[in-house]
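Just one protein chain is left out here, and the rest sit where they should.
Right after this comes subunit A.
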Amino acid sequence: MIEFQWDWDFAWEVLPLLLDACKITLQATVLGSLLAIVIGLLLALLRRSKWKAVRYSAYWWMEFVRSTPLLVQIYFLYYVAPEWGLNLSPMVTGVLALGMHYGAYLSEVFRSGIDGVDKGQWEASIALNLSPYHTYRDVILPQALRAMIPATGNYIIAMFKETPQLSAITLLEMLQLAKIMGSENFRYLEPFTLVGLIYLVLSLIASAGIRQAERRFPKEGFTLS
């Protein structure tokens, strides 16, 4: 019978191993977040294109990704893509799946942030002969960023908590390791509790960081040049 009494010795024994596996979780989250931000921004810009075909393609891609489960996307990239000659490691697959999935969500965040910038700012940039690149880089995005921070942060935290799904493709992240340790020692209480606590602590730190960033970020935006 499985014992439900806390064993401190066992907890201290598994904690370093779990923290080590946490690096994999964080690595997947950080890389996935960076990819999601790039994809999200790209989709947001494509959805503002003057060409209808580009706008619709970006929209339907985003809808498709958001309307299918992350796990299906992970499986597809890991098990189906090799049939088309795309052999990816579990980590690369995981980062790609997380980036694509959350990029679709972030594209809406970025689009609404960009749309929130006053129309006059665009027209002034046109009248002053700013290229689209400089208009976005120096005028629009610096003003839109503050509005994007909270939702972007929330999605990144959500992504962090979704990383256990990567265990389905043999990525040895924190939760998968806890499961293995539990089954090896017939003690699940300590590893799963510790994993939960690690997720909780890191999520709270991230939330506080996001709130701080939002507070510290100048209301009117910042200048890059």
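Heads up, the rule we're going with is that a contact is a pair of C-beta atoms (placed from the backbone, for glycine too) under 8 Å apart; a residue touches a chain by one contact, two chains touch by 3 or more; residues count from 1.
Throughout what follows, contacts and distances are computed from a predicted model.
Not shown: a single chain whose UniProt protein name, out of "NADH-quinone oxidoreductase subunit K", "Dehydrogenase", "Sugar ABC transporter ATP-binding protein" or "histidine kinase", is "Sugar ABC transporter ATP-binding protein". Only one residue in the set A:His134, A:Lys161 or A:Lys179 touches the chain that does not appear here, and it is A:His134. Checked against the full complex, the one of A:Leu19, A:Val92 or A:Ala124 touching the unshown chain is A:Ala124.
Summarising the interface, subunit A meets the missing chain with residues 118, 120-121, 123-124, 126-131, 134, 138-139, 142-143, 218-223, 225.
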